[in-house]
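Showing chain A:
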Amino acid sequence: DAHEGERGRDGEVKIIYWQAPSIMNPYLSGGTKDIEAASLVLEPLARYDENGTMVPFLATEIPTVENGGVSEDLQSITWTIDPDVTWSDGTAVTARDVQFTFEYCTAEGGGCAQGAKFGNVESVEIIDDKTVKVNFDGPAPNPYQAFVGQESPIIQAAQFAECLGPRAPECTDANFQPIGTGPFVVTDFRVNDVIQFAANESYRVPNKPAFATVTLKGGGDATAAGRAVLETGEFDYAWNLQLAPDVIASMAEAGQGTPVSAFGTLVERIEMNLTNPSPDVPEGERSTVAAPHPFLSDPAVREALSIAIDRDLLVEIGYGQAGRPTCNLVPAPVLYASDNTACLTQDIDRANALLDEAGYMDTDGDGVRETPDGLPLSILYQTSTNAVRQDFQALIKEWWTEIGVETELRNIDGSVFFGGDPGSPDTFQRFYADVEMYANNFPGTDPQAYLGAYLCDNIPSPDTQWQGENINRFCDPEYDALWAEMAATADLDERGRIGKQLNDMVTKDSNVIVPLVDRGRVSAHSNTLGGVILNTWDSELWNVADWYRIGDNR
Partner candidate 1 sequence: MLDDPKEPLVSVRDLKMHFPIYKGLFRRRAGEVKAVDGVSFDVMEGETLGLVGESGCGKSTCGRAVLRLYDITSGAISIDGKEIGNTAQSKLRTMRPTMQMVFQDPQASLNPRMTVEAIIKEPLDEHTKLSEKEKRDKVGELMDAVGLNRKFAKRYPHAFSGGQRQRIGIARALALNPKFIVCDEPIAALDVSIQAQVVNLLEDLQEQFGLTYLFISHDLSMVRHIATRVAVMYLGKIVELAPREALYADPLHPYTQALLSAVPEPDPSLASRTERIILKGDVPSPSNPPEGCNFCTRCPAVMDICKRIEPDYREVKPGHFTACHLYNDPNDTAEFTAGHEAKKSTNKERVT
Partner candidate 2 sequence: MTKRAPQASADNLLPAGDPVAPAPAPARNQWWDVWDQFKTHKGALIGLGFLIFITLFVLIGPLLWDVDPTKTDIRNKDYRPIYTALWDSSAKTGWHKPLGSDNLGRDILANMMQGGRISLAVGWTAMILAVFLGTLIGVMAGYFRRLDGLLMRFTDLVLALPLLPLLLVMMLLFRDPLRAAFGPENGIFILIVIGIGITSWMQTARIVRGDVMALKEREFVLAARSIGTPARRMITRHLLPNVLSPIMVSATLGLATAIITESALSFLGLGFPPDFATWGKILNDSVPRMVQFPERVILPGLAISLTVLSVNYIGDGLRDALDPRIRGH
Partner candidate 3 sequence: MPDGALPVLDVRDLKTVFKTRAGEVHAVNDVSFSLKPGELLGVVGESGSGKSVTMMSLLGLLPSPPADVRGGTVAFDGKDLLKVDRETLRSVRGGKIGFVFQDPMTSLNPVFTVGQQIAEPLRKHMGMNKKQAAARSQELLELVGIPDAKRRLADYPHQFSGGMRQRVMIAIALACDPQVLIADEPTTALDVTIQAQILELMKELRSKLGMAVIWITHDLGVIAGIADRVIVMYGGQIAEHAPVRELFGNPQHPYTRALLKTIPTIHGERAARLTVIEGQPPLMVGPPVACPFRDRCDVAFERCTRENPPRYDVGPGHDAACFYDANTGAPRDA
């Protein structure tokens, strides 16, 4: 077979990330680009494969209740470290490293980006050199949070010993060139620019990786990245080509590379504001539960808005093979995916009928319906700046016009929209608009925390500095109760059932969230690059050790 041979036989592989990685330590930056770059070097105990199945990496096996790795009461999980694994400096990986990783992320003042992963971890105990036990502060139905997946890899205790808490940022060398167990080691790190790696001579799998060096270039835009792989062949792999499908298709015609896609849990959705964002409402009550929305609080309106949308067309325009219409907040894994398809067919007539029934008529003949109080159905529709989103806005605006709803569009720079600045009126949490559109997903395969966003407690308000994930201001005691039940359930099927029910409550039943597209990922690799398996559950570069050069077997 062509891709067998000694380590480093295939020379260099060039990867382009149009968002440039700025740090190699996932604990200091939660940014996807940084985490993925780090995943070439740092590895967790276990990670997910392309199907979302957990596979052991540094651990010998996945601990379960069955094999005794997870305690019966779900209060602890015990991992055994693969004895073959060594750090790239040749020293052995020990239980202390695992324990240190926990200490590192939970140290006071460190601002660890993965704090949530360790939220329910009470302590990490060293059983022996290669065995480590994680104790939870209560029963943990999903014990595979800490040390699993690309976000919480193991870092070397020796290297980071001096970098706890507030001192974390001072360890520039460690943050840029961490010692890891992965197939590559960093040889040169340039902030927001380019990272160079060389094969890890102590990598546990013999003859891997096939490439001697990796160049990971950052910066630019998705178009240029796609062009570099698909058209000019200057690069071997381009990450996350957020481009219109026709653009990708025409680039692919050049024949230098192939776009690949895979689906995960990322859903592009419209969120409805259940509270009144009007500037006429006094500040302090604006967009809070104190002021319910004049018409979006009516489920009929929300449903009408939802079914007026032609999701197929949105997919065709915006994502092509990297998207599929969805009505679910949790589109995957199968266990949690509800069979909810009601919204998939656009039905303008029914939407009109719904509005008519609910008493929203166009009384003054300007083409815009009014509420029974005479308030026009006029919607401010905001989203972040992004070509596809702007196309969506244009299309949706038109459909909504057809059902007598007037729409004003607004796009906001992503750094403001997704920023949590409590002083800015333009953050998605503050939600000074009637509807807004963005995409979100959850890490790993368990949606419990994700669904927990819609609890009454999580409503952002001036009191919480507008922090909180329940941005629709949805509040249903039934939902809260059901979620609590899920949090206490360990049985997977049962969890699946509750998950689906929760999903339906916020989507199908109430249309508080209007899912649009289940967004997959499109990346592209050169036709000479073999072994690429696109994985949306973990780092895209998760199996870089298996990559090889096709037809080039020196």
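What to note about this one:
The rule is simple: contacts are C-beta pairs under 8 Å (C-beta built on N, C-alpha and C of every residue); 3 or more make two chains touch, one makes a residue touch a chain; residues count from 1.
The candidates were selected such that all candidates are chains of the complex that A comes from, given by their letters.
Just so we're clear, the structure is a prediction, and the values are computed from it rather than from any experiment.
One candidate from 1, 2 or 3 touches chain A in this complex, that being 2. Of all residues in chain A, those touching candidate 2 in their complex are 223, 243-244, 246-247, 250, 279, 313, 317, 384-385, 387, 390-391, 393-395, 397-398, 408-414, 416, 423-426.
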